[in-house]
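Presenting subunit A:
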Amino acid sequence: MTSSSGIAHRLTWALTVAATLMLLWLVLTGGKGLPYGLTAALLAAAISAWVAPGMVFTPRPLGLLRFVGLFLYNSLVGGADVGWRAMHPAMPMQPRWIDYQLRLQHPASRTLFLLTVNLTPGTLAANLHGDTVRVHAITADTAGELARVEAAIGALFVESNGGEVS
Partner candidate 1 sequence: MTEALPALLVFIPFLAGVLQFVTDRRGIPLLPVVTTVITAALTGWLIADVAAHGPVEHFLGGWEPPLGIRLHADGLAVVMLLLTAITGTMVSVYALASHGRHVPGASHFWALWLLLWGSLNALFLSGDLFNIYVTLEMVSLAAIPLVLLAGAGKTTDATLRYLLYALFGSLVYLAGVALVYGIAGTLDLSLAADPLADSGFAGALAASCLVLGIMIKAAIVPFHVWLPAAHGGAPAAASALLSALVVKAAVYLLLRLWTDPLAGLASAPAGQFLGAVGAAAIVYGSVRAFLQERLKLVIAYSTIAQLGYMLLFFPMAVTLAWEGAVYHGLAHGIAKAALFLAAGNVIAYVGHDRLRELSGLDRPLAISLFAFALAGVSIMGLPPSGGFIAKWLLLRAAAETGQWWWLVVLTVGGLLSAAYMFRVLRFAFLRSAGATVDHQGPRPGPLRVWPTMALALLAIALGVTAAPILALLGGMP
Partner candidate 2 sequence: MGVDVFAIAAAALMALGFYGFVAQPHPLRRILAINIFGNGVFMSMILIARWLPDGPDTVPHAMVITGLVIAVSASAFGLALIRRQALNRRSEPGSTDD
Partner candidate 3 sequence: MMALFDVVLVFTLVLLAWRCVTVTDVFRAIVVFIVIGLLLGLAWARLEAPDLALAETAIGAGLLGVLLLGTWRALDAGERHACGHHRAPVPARWLAGIGSAGFGLAMLVALTSLDGHPGGAGELALNNLDAAGTEQPVTAVLLNFRSYDTLLEMGVVLMALIGALLCRAALTYQPRAEDVTVDTPLVPVLVTAFAPAVLLMGVYLVWAGTHSPGGAFQGGATLAGAGVLLVLGGRLHGVPHTALITRALLILGTVVFTAAGLLLIPLEGAFMAYPADFIYPIMLVIEYSLALSIALSLLLLFTGTHGLRRGES
């Protein structure tokens, strides 16, 4: 157990979750049944902070913009790329495995990396073992894409703990 499971940490998490859930309730209901929404949000936040507290990250505004842009661009290009390969009579593909050394350390950033890689053109993260991600690739320039995704995620968060490991 690290210090990250302390009271302050849980409280921060609970407040963030409660605020997010309240927003979710507003989106779902359009402002009706607010007392129920508030009770539910507080209860859910309390349960979550008690049972499964997470880390709160404050994304850098510019980093967020960069990441969202990259994500949307990659999604579109990834879809178009694989669609083109599927429709092409010869199905141009170079399926192979790549082992990529990951520098991101925090579980949340790693999760985001894995999720994004699956939507990036020509790459699919199949396994993470230690710091090595096993990636299935069907395009030529894969390592560059992966590095770009990693850099965007690295720039997204203010890394408060968990120092960089070379």
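Per the selection procedure, all candidates are chains of the complex that A comes from, given by their letters.
To be clear about the criterion, contacts are C-beta pairs under 8 Å (C-beta built on N, C-alpha and C of every residue); 3 or more make two chains touch, one makes a residue touch a chain; residues count from 1.
What you see is a predicted model, and the numbers here were worked out from it, not measured in a lab.
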{"item": "Candidate from this complex that touches subunit A, chosen among 1, 2 or 3", "value": "3"}
{"item": "Residue ranges of subunit A in contact with candidate 3 within the complex", "value": "17, 20-21, 24-25, 28-29, 33, 36-37, 39-41, 43-45, 47-48, 50-54, 107-108, 110-111, 114-115, 127-130"}
